[in-house]
Structure formats: structure tokens, C-alpha cells
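Missing here is one protein chain; the remaining ones are kept as they sit in the complex.
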Amino acid sequence: MPAEKPADKPLILCAPEPRSLDLIFTPERLAELRARFRLLECPETEVAALDPTALAQVRYIIGQPPLSAETLAAMPNLRCIFNVESNLLNNMPYEILFQRGIHVVTTGAVFAEPVAEIGLGLALSLARNIHGADADFRAGREKWGGEGNTTARLLSGSEIGIIGFGDLGRALLRVLSGFRAKIRIHDPWVAPSLIRAAGAEPATLETVLEQSDTVFCVAAVTSDNQGFLDAKAFARMRPGAAFLLLSRAAVVDFDAFAAAIQSGHIQAATDVYPEEPLPQNSALRAIPGLLHSAHRAGALDQAFKRMGEMVWEDLSLLERRLPPGVCKRAERETVARMRSKPVSVN
Amino acid sequence: MPAEKPADKPLILCAPEPRSLDLIFTPERLAELRARFRLLECPETEVAALDPTALAQVRYIIGQPPLSAETLAAMPNLRCIFNVESNLLNNMPYEILFQRGIHVVTTGAVFAEPVAEIGLGLALSLARNIHGADADFRAGREKWGGEGNTTARLLSGSEIGIIGFGDLGRALLRVLSGFRAKIRIHDPWVAPSLIRAAGAEPATLETVLEQSDTVFCVAAVTSDNQGFLDAKAFARMRPGAAFLLLSRAAVVDFDAFAAAIQSGHIQAATDVYPEEPLPQNSALRAIPGLLHSAHRAGALDQAFKRMGEMVWEDLSLLERRLPPGVCKRAERETVARMRSKPVSVN
Amino acid sequence: MPAEKPADKPLILCAPEPRSLDLIFTPERLAELRARFRLLECPETEVAALDPTALAQVRYIIGQPPLSAETLAAMPNLRCIFNVESNLLNNMPYEILFQRGIHVVTTGAVFAEPVAEIGLGLALSLARNIHGADADFRAGREKWGGEGNTTARLLSGSEIGIIGFGDLGRALLRVLSGFRAKIRIHDPWVAPSLIRAAGAEPATLETVLEQSDTVFCVAAVTSDNQGFLDAKAFARMRPGAAFLLLSRAAVVDFDAFAAAIQSGHIQAATDVYPEEPLPQNSALRAIPGLLHSAHRAGALDQAFKRMGEMVWEDLSLLERRLPPGVCKRAERETVARMRSKPVSVN
Partner (left out) sequence: MPAEKPADKPLILCAPEPRSLDLIFTPERLAELRARFRLLECPETEVAALDPTALAQVRYIIGQPPLSAETLAAMPNLRCIFNVESNLLNNMPYEILFQRGIHVVTTGAVFAEPVAEIGLGLALSLARNIHGADADFRAGREKWGGEGNTTARLLSGSEIGIIGFGDLGRALLRVLSGFRAKIRIHDPWVAPSLIRAAGAEPATLETVLEQSDTVFCVAAVTSDNQGFLDAKAFARMRPGAAFLLLSRAAVVDFDAFAAAIQSGHIQAATDVYPEEPLPQNSALRAIPGLLHSAHRAGALDQAFKRMGEMVWEDLSLLERRLPPGVCKRAERETVARMRSKPVSVN
């Protein structure tokens, strides 16, 4: 390639809050990015006020700044918005973006592997009481051998349900692949043949709840499914079965969830809470049978660095006038239905 | 099959201590066993005193009673001894058994899946501090999101070492199959090609220790390897790497092990201890960075019931004059080298 | 659901040439389709002349009829065009379709499994001379045992290259999964991380050609890659390596291809030809070392029936106002670059 004058380099508007460029790019990758693109860093609230000449040159946005129709109109060269927070806010005119063929993509897939791993770890901890046995041991009241295993069970050969078959569901399926389990998946947005092709069985929500020893919930919140896991849903579960909440608190009726655990009907682990941080006096804290994780499932440095890699790979494709293939695209049909709350901390 | 007179049914001498027939057989299987065989139940210490007519009819033994050359000579029809404790004691003349072609088989493979599952669970708990974060949460001092993940790491894509490639090592490999990890295995008793065929890389002990983020130890104790994991071995490990002791305490120099954890050089989990139960005043109890499991890895009811199934399947083969194919056979070359202590409780 | 009046049922315009509804739907599925939708069958050349009232009701099109901007404007309720021929012709204003958010989807994925299976079959036939040995046997000149295996080789443990990583490449990877081969993939339209995630190694075209014992070509023809597999490319291949052409003749310089086979430098199989049917007097017919398949790789009845299933599943999603998830969408960036010739027979 012939040398490019600085002014020739494509311009990326960077407003990645709550992320930062240093969080999502390794120093080496950031250097490469600067070598190939001009980076215009700007707090997201000041994007609208940028100089029109600058706006006119913007080819990509990293971040999810509020964008008005006017601001968008000032960016005729915009090709793609990389939303690295990954929850789609309703702060830009998506319809215009879709009409113009500007991609809006998210990098939430980076959380799939971390969430799947801790999900499996939580499930194994519940199945074998790893956390409780360690606490007992430290307290000098451990039970040895079979006496400590009265409620222990294997995942191998068991029945497992997964609610939600996006990136997280797929990653879960992968880490479960060595367990010879019967796996049923419920996701009303996914065609059954895709679930079958992945080696699992598509199922109704009822079947997943009723016929599983372990249920992983990785469903995103939408306008349709808030609180759909309610008292009736938990009542369907097998006595002693485990429920792992790994996506968003809003898909669960938390009072019903707590009651189902408290009564001993199910055991559970959760990474999310209706209010975060959970108040110190919340009754949830002391429920026996609930394994706690303070919204730690995804937020690993390794995950954030992969965000940058995803952006980098799709930038490379877009620069060659190819569609992005790594990040996930917002969809006309569903963008308005997403209701997951954005995070304010990483 | 035509009806058989009771006296025609082959005789099984049952002395399965510390197991019991009810522990290892489901009621249905036990009924089938009684329908097809005569069961002569006898405390293991009284086998030698059995009536010679009875001894002469014994075709199988379930258990590991002490047997003298004389007692063996009194059992000309003996075909197979099913050792359901699974550690081979030095309480019978193996050379005579091998000469006569009497199989001595063990059912220890039933523990492979339970041990592999808890092993992975312990590894995930260490990698993500699942147990510690839960304890912190209950104590109201949890850290949220990325702040709680400063030492968190993924197994996916990491380097994993396994010491010992018997049934346990194979089961571990299976539950790790979804993690896309680089897996190295050290087992001086196993030909490298078998490790390669299983998709892993054969390696020296040094390489396994030096190049792993997580090391699983599932090596049996032999006359050759007592205490082979010593201070020098732990010093080879990567700072912050995890060591999971899942087989027998005697393969480890426990003082050196404790020191390596105490110093913060490695983190660890163990299912076995030099003395069990561990004395209440043992310094091991309070070491930070050591996740405890009170010899609970294998002793699941599901595992014991599989013992009975293994015995049942091999009985069926032996009755048809075929060699046993499910249980593991004691070997002339190695039987004298095994040093794992038998268990006294299930 | 309450009963629907016929007029309420959504209208599908059916112009599936060269397919037919009976080819792509089983009788049962076609009955279900008719129960849920109104089907307006129409030769593709007469779509423009349809009654405006009918056009105004069209919600879906099955087929790829020529569409003018005017005709499209007459279909305000159109949501999706199911192109069941699967090669995108330049016979409709894609830009308008994209602006309006009308999906154009193809069902070419149904050919992936059939092509991958015959691809592997052809590769095994070349590696072991299955076809030649059978012909020799019938002619009474077979060679027995090792004498017949002087050029035989295994795929297991060999190095394999795949050019193109769309549905076909993925299906190939799947049928090759039991062969423990080192697999390198070249696809300039696919991000390297996706290839790595699938368990293969992304590579340049040069590396794939130079370091493979077997090369599968499943690349689509685009405006960029016609004839890119030329004399230089074949010269890079290992002597005796196998080249399997499974996509389109136009990606290959056929004269160079024939010369590389004729000279004995490579062996090859092809499913496609520059001219089809190939003239009887074509020199290609008699080349030793070339295994022939007369464009039969994909056209199985099982594949056509899956087309109907794909359409059915995506219709179900679209009816619920969800985006199609099974068929492949035409992309703004690439639709104009596709150059595969449509088929005129099934």
C-alpha cells in the first residue's frame, strides 16, 4: 500500500463510555489502530457539538453517544457504529440508520465465554456444594466422604435446560459438551432447526422447566418477557433442581424466585439482582440455597480486550467494503424490543 | 433359557466390605443377580473358614477378602474376583491368581466422572473465586462487577496440565473438551501415542508444572512416586497457577504444598489430606488460597450403583466364557507397586 | 388462535422457478402452508402484470422474479423475498429493498451438507483410488493388498486446506471433524477469529495451496475472484496433492487446472465445468487423474425439501415480527459482487 497522508486516514469518532480505549484495546492494538485511522476522542455528550467538518469525515463511531437525526445527517460517510457497551439504548434514530445502511453492531459476544464458564462453575458448586463444604471445613464442621455427599449429584448424564440461545446459550452448550447431558433449549426468537443443528433439543419453556435437573437462564430482557419467570414457572421445576440466573434480573419475578429457594423447592445461583449493589439489609443475602455472585460473570479484562479485537476485525472488513462479520448487528425488527439496562461501571 | 435348579446356579461369594450389596446394586439389579446366581454372603474375615463344599463351588468373589494359597486351592472353579473397594491390598497370592488365569478386577472407574466434575468445579471456583465471593456476599463485603474480578481468569484458551492418565485423567479430558484449552498430560506408565490419540500432548512432569495455568493431579500412589510433588515441583509452577489434588495425599509433600499456597505462589484445592479426618488444629484449615473438600470427590451414590452395573456386565461376559471388559484388571507387573490406602468408610 | 377469514391470511407470491412448490415442500408442509397463508402462484415473468390489489397484499415472495421499482412500490406490505434458486441475480433494485428493510434471503445452505459429503467422498476416492480400483477389478486387472496401495494415503493426520468459509466450508469442517487433520482455511471475507473459533487455522491462499495434502475449493464466484486459481496457484501445490473443485468453474482457470492434472503434478476431482453439459469431445473427459462429477454435488431431493423447511421456519419468525434467522440474507455490500451463474435445471 502506498503511504497515506494523515488526512487520508479514515476517521473514527471515539466515545466508548463507560468503556475506554485503554480498556478495550491492548497497547499494541491501539497503536495499530492509530497508525491506520485517525481517532477523534470525545465525551459522548459533546458529539452533537462537534465541528461539522469533523462530523463530515466520520466513517466509524466507537461508542453509543446520543445521536439526533441532524447529527446523523451531518455524517454522510458514516458506515458503522460499534456499540461497545453492548446494550442498545434508545438514543439514536435507528430507522434512519437502517435506511442508510449504517450498521449498528454490538460486542456483547465477548461476555459469552466468561459467563458460560462461571455458569458451569456455579452449577457444579451447587451440584456438589463446593462453596458450602469449604465454608464448613473452615469452620471445622465438615462432613467426610459419602456423608458430605447426601445431596450431591452429577451433571453428566443429567437433563439440562437453557433459556435463551444467543451467544451465551451457545457458549454454555460448548462448555457442557463433555457432559453427555440431555440438553433442551427454549428461545422463541430462534428457529428450532438451529437448535437441533447445535446438537440440542428445542423445547417449550414449560418443558425446559419441568424436565431439567439444572436450568440456565441466559435470556435477554425484551419488551415481551419481563418477569416471565414467575411463581408458576418456578413451581414447575423439579424439587431440588438448580436455577442459574446469568442474564438480567428483570426476566425474573424476584420475590417468587426468592420464595422458591427459601422454601427449599429449588436451589439457585444468581449473578444479577433487582437493585445493584444489593442493599445490605436485603433478605436475599441470607437465603440458604442461593449462591451469590455480584454481577461478576462477564466483566473480565480478557473479555474487554476481546471487544477491541472484534472492533478491529470488523473495521478491517468494512474498510474493504465488506459487511461486518464478527460483531452482532442490531436488527430493525428487534432493536426496539431490547430492554436490558446498560451498565454504568465496567 | 430353561429353568435352572438352584443348585445349578453359579455361586458368588459376597464379602464386599466396606461396601455392601445394597450400596452397589439397585434393588432391581440385586433381584436379577439373585435370580441368576446364588449369593453366599460372608464377612471377609470368615471366608477361610467356609465349608469346603461351598468353596469348591465359588465361581466369583465380590469383595477383597484375605485369601491364602490354601483357600484359593479350595476354589478350583473361581474365575474372577471383583474388588469393589478398588484399591488392591496385598492380602492374596496374586501370582497364583495370575497363573491360574483368575481375573482380579477393580471398579474404581466409577469414581472418574464424579472426580472429574468436582475437579472442574473446584478449578472454576478458584479461577473465578466463586466460593470466596459468595462468602464475601453473605458477609456484606462483596465487590461488584470488574472490581470483584481482579484475579479472575478463563479456562477457555488457557494451558492445562494433568498428572496421571488413567480413568480419572480421561474423564477430566472429557469434561474439559468444551474449553479449547491446550492440555498436556504426564503419565510415565502410559505410552505417548495413547495421550496423543486422546487429543492431548504427552509431556514431562517438569513441562506440565512449568507451562500450565491449572494443574490437575489424578496420579495414583505407587511405590515409585510417594511425595514426588515436592517443594521443587511447586516452585516450577507459574505464579498464581492453580493446583488441584484429586487423587491421594501421599503423592504430595504436604508441607511443601502448604508452603507454596501460604506464600501466595500458587492457589490450590484438595480433596485429600495426610490424615483424615484432618485434626481440628491443623494449620492447613486456615490457609488462604486453599479450597477444601473433605474426601468427597468420588463417594456419590450414583458412583456406587455403577459399581454394581460394572460387576453385572462383566459377570455376563464371564458367564459366556469371555474376558471381563468393563472393570479394570490387576496387572502382574504393577499389582505390587500400588500403594493407595484403602478406604474404611464409603 | 381465533379462526381467520381466508382474506385475513397473509399472501405469499410464489414464483419459485426453476424450483417448484412440490420440489421444495413435502405434501404435509405444503398443506400447512396453504392452511396458514394464501398462495398466489404466478410465472415469474408475469409478476409485473399482476392485479394491483393482489400486489398490495403481497407479504412474502417465494422465488426471484424480476422486479422493477414500480412493481416494488406497488407492494407496500412486502417483508421478505425468499430466493430459493439461491444465486442472486441482478434483476431487482436491491438498494430500494434494503432501504425499505425488505429482507432478501437465500436457501443455498441446504446444499452445504450434500456438497460436503460428496466432497469428502471424492477426496477419499482420490486418496485410496476407490473408483479406479473398482474399474480395474471389473476389468480383471486389479492389484491385491499393498500392491494396489502404492499411492494410497490417509486423510487422518494429514494437512487439509479449505478455500471459502461459508456454509459449505463449515459443513466440510464438520464431516472432517473425525479425521484429526490439520485444517487451514482461506477466506478473505471472513474474520480470522471466526475461523479459529471453528477450530481451524486462518491462512493465506498461498499457505493453503503450499501446505496441504488435500485442497477443497468451495469459494463462491465474485467480481473479484474469477479465475484466481491459475497456473501459478496449482504450481504451488504439493506434488501428488489433491484438488477438489466443489463450487463454481469460474473461480478456476480451467486450462491451467487441466494442465496441472495432465502433467501428474496434482490429482483432482471436479463437480463443475466451464460448459455444462461438457461437450463430448472435450479433452477434459479423458484426463487421467481427474475424477468427474456432473454437477451432482448438491441437487438431492433431501436438499430441496430442506429449502421448504428453511422458508417455513423463517416465515414463522417473520410473522411474529422477528428477523429471519435460518435463511441467509443478501448483504448491501456484497450483493453486487456475486457472480455465480444461476442454474436452469434443478
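Read from first to last, the chains carry the letters A, B and C; within each, the first residue is number 1.
The working rule: a contact is a pair of C-beta atoms (placed from the backbone, for glycine too) under 8 Å apart; a residue touches a chain by one contact, two chains touch by 3 or more.
All of these numbers come straight from a predicted model, not from anything done at the bench.
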{"item": "Touching the absent chain when the full complex is considered, from C:V105, C:L176 or C:V218", "value": "C:L176"}
{"item": "Contact with the hidden chain (one of C:K9, C:R34, C:K182 or C:H295)", "value": "C:H295"}
{"item": "Interface with the unshown chain - residue positions in chain C", "value": "113-114, 117-118, 120-122, 124-125, 127-128, 130-131, 133-135, 137-138, 140, 142-149, 152-156, 174-179, 276-277, 280, 285-286, 291-296, 299-302, 343, 345-346"}
{"item": "Missing-partner contacts on chain B, residue numbers", "value": "98-99, 101, 188-194, 309-310, 313-314, 316-317, 320-323, 325-326, 331-334"}
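Methods note: only the chains that are shown with their structure count from here on.
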{"item": "Farthest chain (mean CA position) relative to chain C", "value": "B"}
{"item": "Centre-most chain, if every chain is reduced to its averaged C-alpha atoms", "value": "A"}
{"item": "Rotation, 0 to 180 degrees and nearest 5, that superposes chain A on copy chain B via CA atoms", "value": "180"}
{"item": "Which two chains share the largest set of C-beta contact pairs", "value": "A-B"}
{"item": "Whole-Å gap between the CA centroids of chain A and chain C", "value": "33"}
{"item": "Whole-Å gap separating chain B and chain C, where each centre is the average of the chain's CA atoms", "value": "51"}
{"item": "Two or more partner chains touched - positions in chain A", "value": "none"}
